[in-house]
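I have placed the structure first, in the form of structure tokens, so that the comments after it can refer back to it.
The complex is shown incomplete by one protein chain, all other protein chains being positioned as in the whole.
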Amino acid sequence: MKLIYEESTPKRRGVIPPKSGIECQTLVPESLRRKEKAPLPEVSELDVVRHYTNLSRLNYSVDTNFYPLGSCTMKYNPKVNEQIARLEGFTSLHPYLSLVPGGPEKVQGALETIYETERKLCEITGMKAVTLQPFAGANGEFTGVMLIAAYHKDRGDVKRRRMLIPDSAHGTNPASAMMAGFEITPIPSDPKGWVDLKALEEALGDDVAGLMLTAPNTVGLFDSNVGKISEMVHKAGGLMYYDGANLNAIMGHARPGDLGFDVVHLNMHKTFSTPHGGGGPGAGAVGVKEQLVPFLPTPRVTKKEDGTFEVGVADSTKSMGHIAPFFGNFCVMLKAYAYMLQLGAEGIREAAGLAVLNANYLKAKLQDTYKFPFADQICMHECVCTSEWQLEKSHVNTLDIAKMLLDRGYHAPTVYFPLIVHEAIMIEPTETESKETLDAFVESMKEIAKITETDPEACHRAPERTPIGRMDEVAAAKNMILKA
Amino acid sequence: MSNYGFVPHGSVDLAEMLKTVGVKSVEDLYAAIPEELRIKKLDLPEGVSEYEVSKRLSALSKRNDSNLVCFMGGGFYDHFIPAAADAIASRGEFTTCYTPYQPEVAQGTLQTMFEYQSGMCRLTGLEVSNASVYDGGSAVFEAAAMSYRVTGRRRFLVDGTINPIYRNMLESYAANMNFEFCEVPGKDGKADKEAIKAALDKTVAAVILQNPSFFGCVDDYTDTAQAAHEAGSLCVMICYPLSLAYLKTPGEMGVDIAVGDAQSLGLPLGFGGPYLGFMVTTLKLARKMPGRICGETHDKDGNRGFVLTLQAREQHIRREKATSNICSNQNLCAITATIYLALMGKEGLYEAAESSAKNAAYALKKLTSVPGVSATFSSPVFNEFALTLPCCAGKVCEKLLEKGFAGGIPLGRFFEGMGKVLLVACTEKRTKAEIDAFAEALKSAIEEVK
Partner (left out) sequence: MSVPSELYYTKDHEWVKVEDGKATIGITDFAQHELGDITYVELPKPETTLSKGNEVATIESVKAASDVYSPITGTVDEVNESLDASPDVINTDPYGEGWICTLKDIVADDLNTLMNAEQYEAFLKEEK
């Protein structure tokens, strides 16, 4: 398709902004203005609507396709939540209203929503307090590890410079811990895909600040030693960090707080069904146990005895400061809040259980066709297989299989992650997909496996039925055409 | 079954699936979690129907005052948003997809990203934009971290007139990075260029400026950027994107990194978000910039297409050596901004910026005619200005709220000695009648407080 800039015609107008009727000079002298008007598109409103509508149709999305992208929890995003996030009573609120005298009285509904969302998340995670400031999962991770740093520093325990991170972790864990000033000690996985306890024992010491753990882990397994691990880390004086990327598997069945974790971040766009938006905006709540509460970011919403809400009067001398200017991606949180209301206690638990069932169902149906490295264990919300059998037999790799799936109307699973599984294919169906969809997907996966044997060339050519073919990524990186 | 239809299995399917998996119940799937660590039930209310949720949230939304006439700014503005911007951006194909890791089925997202980057480059006059970061404040931090990666230096000169919340975020984010932030107090509501020049030396990673300043004042920082370069430092500028349709651009001034929040480009105020952090730099520094970047390329048949590029710098490949831990961005907000820029177009955006500035000029004149009220600074302003009142600005603000005006931001909370200063902003949405009524309200609010 053409770029919007290529559709431009001089002097064509789109939307006309409002006019106040005030005619006077601006206060900006000529010398402080830009020389020429910014060369933005000159197109009509219909040009714009048609252009972006047609562009959108080039995407696969949950609304149009099965999207079993492992680790991303691409569940259905209820439409009512979108409607709620667009209520004028929320969208029109200026955030500074929360910080000026008399302002909180004008935004009681918003403050109550924040407070109630925090309370619900406290119950779901088993934590004492939650902040909604972080903008996304990685930002929540950063907030969480900064809280750990602040805690040790406040106790004068400044030698705790090391953060332990299993080698199966998401790449954001080490990156976030680095930003928070920690040195990273990777902990290997044992053959079951769990944390290697012996290696953990050896890595622990009085310079360890904590351990970051994803549970279920990134190969979709629940490490039954989690209680033991918590105990070991706590005994060494470290704190336990829960990466909530995979909370969707266990919510309502187990709580990170009960498992021994001290800090947890949640990805609202995964577990709590706020749409991913092609890569954001997310929202990343962070929950903490009692001892970390004083360090939480400011401002905070508190409930007064009369049942009204106010902002930021809690003791904040130890607070880590602002992670977001106000309350994070507030309108995203609204969607998560509405989702929790609609599901309720039983629905949340049911959603997790069915997400796990769906993943195990796919695994059961596919394990004769693809190699599952941890076939003997019940998986949680996602299952990881590999293309090793196909690769050995006919030189068809994971990327080829991913592209073959695109041709069959499916978004590809996550590929080449986790790094500890060679040629990984990570499938997360989520609870919102029906048995029919799963069965059809299984049929496609089996058909593809067959084609890898009968016509491996066809696999390398795929995709052939998508809007565009395999892209030359080397040319993109070399030529660096990054704008029009 | 529950009150919602998001889990599709009926009991027949369920039984069959459990059988296939080889377990008796869903509970059996949780055997890996030691039983004593499991819970039977959350202590939360039971679920309610969609209608009930809708009704409850609607009631909550009505407990907010959405009828206030907005003269608040401070980096976030009540601009006009054309209906088509959200209508198109909210299509399921844009909202319910993930990061475009499979470019063949994500050209909608990718091309829009590319157009977003193009738009931001055209607005800022710089060469390479990333596909957005979280918000303005985190963008300022990312610019500081990037300046460190480029120069190897850890000291920053921070203009005293940048957004005070961003200043706080800079400190919070960099708390364990061994960075040193030296504040250079502002002069007449904007950066003190002479003081910055005098403070520049070979230890400075970057000068961090804001134009217009937090107080709304504008200036030309060409010579500051040049002085920074002479010291081997970078010049970072926090910008207000809509104002760039009118003001001299960071590109024209020789700035190295322009950052800020692009809420002004079609995003509602929304009580703080989601907004849109942007980051634009020169070609020379492109590889040091964090975040996703979309690049043009072609498929095997030569058709033009777009992919995420320069990904080797990102956390999923570099892990602890990544340029940043950023994983997601604010993609959907960037899509909205892209559509907004196209709808407004070259003339429309200029008009919106110019009208905002004209309304502010009128408002400044009108409001300073209220007895006891004067302009705090004499520097030229764009669409926002500081007023010194004859009494406590916080109390006046409270009175104004009672009269239906979000009348500005009292600065006492953020700046020492500014207890009587109110920061007032105008957009193209404000009318002459609203400004006149606001002047009346301000007059009586002051009288009531005194």
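Per-chain numbering from 1; labels A and B assigned in written order.
The definition used in the following text is that a contact is a pair of C-beta atoms (placed from the backbone, for glycine too) under 8 Å apart; a residue touches a chain by one contact, two chains touch by 3 or more.
Since this is a predicted model, take the numbers as computed values, not measurements.
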- Task: May I ask you to name the displayed chains that the omitted chain touches in the full complex?
- Result: A, B
- Which residue of B:58, B:311, B:368 or B:388 touches the chain not shown here: B:311
- Of the residues listed, B:38, B:229, B:287 or B:432, which one is in contact with the missing chain? B:287
- Contacts of subunit A with the absent chain, listed as residue ranges: 473-474, 477-478
- Could I get the residues of subunit B that touch the absent chain, sorted low to high? 287, 310-313, 317-318, 321
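Just so we're on the same page, only the chains that are shown with their structure count from here on.
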- Could you state the distance in Å from the CA-based centre of subunit A to that of subunit B? 20
